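All protein chains but one are shown at their positions in the complex.
Moving on to subunit A:
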Amino acid sequence: MLVSLNWLQEYIDVSRYSPEELAEIITKTGIEVESVEPVAEEVTGVVVGYVQSCEQHPNADKLNLCQVDVGGETLQIVCGAPNVAEGQKVPVATPGAVLPGNFKIKKTKLRGEESNGMICSLQELGVDEKEVPKEFADGIFVFPEDVEVGANAISLLNLDDLIIELGLTPNRSDALSMAGVAYEVAAAIDGAYELADENVQTSDEKTEDHVSVVVEDSEANPYYGAFIIKDIQVGPSPLWMRNRLTAAGIRPINNVVDITNYVLMEYGQPLHAFDFDRFGSNTIVTRRAKDGEKMTTLDDQERTLKSDHLVITNGEKAHAIAGVMGGAESEVQDDTTTIILEAAFFHPSVVREASKDHGLRSESSTRFEKGVDPNRVERAGLRACELLAEYAGGTVLDGVVAHDELDRSEKQVTVNTNTINERLGTEINNEDIADIFRRLQFNYDQNGDEFHVSVPTRRGDITIFEDMLEEVARIYGYDNLPYTLPQGASQAGGLTLEQLLKRKVKAYFEGAGLHETITYSLTHKDKAQMLVSPEVKERSVSPVALAMPMSEDHGTLRLSMVPELLESLSYNVARKQENLAFYEVGTVFISEEEKVTKQPEEMLRASGALTGEWLSHPWQQEKKSVDFFVAKGILEGLSEQLDLPFTYEKTKLDHMHPGRTATVWVNGKVIGFVGQVHPKLQKQLGLKETYVFDVNLEVLIEDYKKEEKFQTIPRHPSVSRDIALVVDEHVTAGSIEATIGEAGSPLVKDVQVFDLYQGEHLDDGKKSLAFRLLYLDPLRTLKDQEVEETHNAILEAVKSQHQAELRG
């Protein structure tokens, strides 16, 4: 809502505050002032000039040579505007004037003729293009004849006004009018304001003799009032009205339209004027539209209607979509002489539906959607009649023809001083509360501590005690509330084990060199199903998609974070950031239904993506690119952090390198995967060798057992033994390690691969793997013999289970 300070000042005296102070007060009492800005850039030195003569420039076809009286002196001005003419009163920027954009006006010569100033268009004076009346859009502005020559043109055009922009919350539709703003400001500054009474002179002719009103759906349209105004002369509206509309951001059109718009801004009540002669009947029928019914609106668009919409008809044809937009057929035109003026109350939801369906949001629909003041509907009609009589030569017929089932009663809300203080933490007394209601202009009956308040119908947002509590609090001043702390029994706040572990896991990844990323949960439907861990894929029947996505790229919920992580890598690599290690902890969304009806399962997972160099220390010849074992190492670290052993099994997954991918297992179940991205996909994303992992964090957190017992530090020495085994190249290190672990139990505490060899001195298809075994009994020193026995048992086991041979 744009509020002209000059206009507001006409209603309520705010001159004792600077605009900034006023803005601060309004903001603090309830309506946020978003900005206070001049209506136009500062302009100086522009006066009203009288064009005494206007002749063609001797040396230029399109220029005119004008003699302009600017009050006391006559200036010769060269003017190129097509609409300049003798006898006009026009805005003249005299030499020394400064126009918007710091454009300084100087005496000059144009094509050999002196030009001592400039006759201005509204745009040149800083008026927004879209608020310039059409008649002046392509030329200079022309004042009405009654302005004084030499007067300050800037004040006459209200270009020295300030505009206060209010950011209205949906409950405060009462402030969508200048009257509403004035009531609000009056309460805020404890000033005086009341909407003035309308004063209409009517003829003897009765409206009811010319028109009747039929309302078919009284719930959707509880009030419909029709006024008739004859003898209308369509022309420009008065300058002050045009100025106010311009300040409110509305383009002046003609007096009839301007008056309906002016009353809309003044009262917050939208009105509509039909050309009676073009309306086509004497009966106004408001009804639900028929499905598929068509009409052409003011903007010359053909609209197809639905039964949700309400239309104003002549008994047959729709002439307006109620509260949204009028029809082209009965639009007020230059030759219009008689109008039907509509003042109505349409149900907010009916207008909202129609406005939404047609994509039409107007000043009118916005107000109906939020609910207009029932006590101002008819008054607004009267106000418009008053103005039409005064500024459009109209003759107002006697009476309003109305369908009227409108509830105009005031809601009653009872409040109690004690309860108010209990809820606010204040010590406000009865007198202060009574004073607040006086400032708000709410009538009340007081009975000791109890106030029975009648809520004016303009404040439809107040219905219960808490609403009234807010009224009291805001006028009392939120600033004046004390600072207290809650009194209730205190509880120890803290993180749950899951939350703590989640933080630990993240801290681990970061300590391991990974950067945390956050990607979008909504992704492209193809990406949503890519690089999904096998145990997730197995359960997901179909990915969860939005009913109406804004774009395909963010239309489906992810089943894996890996694709978006790869996208992030790709983004960075394209910007020459090539060594990257990212992780994300977030949820994926699993639905086990073909067609989603239930909330999907949201599973917390951790994913990572690595590319480029892992370690680069060139001058000491240390350099390592990311590889499978770097990625696996990160998972192994996680396994150690959580004290849950992970095992790995080679696997094949779509979009992954078929030879370098493994599933990750914990306690006999698959919890994720790790491996190299398929080279084809790498290439597509502009990535070099890239490794990813994805694991289920929920399972890990569930399986996590915090060890709270002390384990004795072994005092006895351990014994280490090495074995080198030659095996078939397909035998995995992991399987041999497992065999060693079993056969070596309980003495073997650790097994480590320390060498892998293939090549010379070995048969084709064979490889040598060397293991270092650690024997330990924490309670005693081991004897050589028992180590020997276990070692032999291990050798037997690997020979029989893996056809391994001791390497000579």
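In this section, a contact is a pair of C-beta atoms (placed from the backbone, for glycine too) under 8 Å apart; a residue touches a chain by one contact, two chains touch by 3 or more; residues count from 1.
Throughout what follows, contacts and distances are computed from a predicted model.
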Which of "Peptidase", "Raffinose/stachyose/melibiose transport system permease protein", "Peptide ABC transporter substrate-binding protein" or "Phenylalanine--tRNA ligase alpha subunit" matches, in UniProt, the chain that is not displayed: "Phenylalanine--tRNA ligase alpha subunit"
Option from A:E114, A:E405 or A:E510 whose C-beta touches the chain left out: A:E510
Which of A:A137, A:A192, A:A434 or A:L546 contacts the chain that the document leaves out: A:L546
Touching the absent chain when the full complex is considered, from A:I518, A:V541 or A:L756: A:I518
Candidate in contact with the missing chain, chosen from A:D13, A:E41 or A:E470: A:E470
Options A:S53, A:T108, A:T169 or A:T781, residue touching the unrepresented chain: A:T169
From A:A354, A:L424 or A:V677, residue that would touch the chain that is not displayed: A:L424
For subunit A, residues in touch with the removed chain: 23-24, 27-32, 34-35, 169-172, 348-349, 352, 369-370, 422-426, 464-467, 469-470, 473-474, 478-479, 481-496, 499, 503, 506, 509-522, 544-550, 554, 557, 568, 571-572, 575, 577, 580-583, 586-587, 589, 596-597, 599-600, 602, 614-617, 619-620, 622
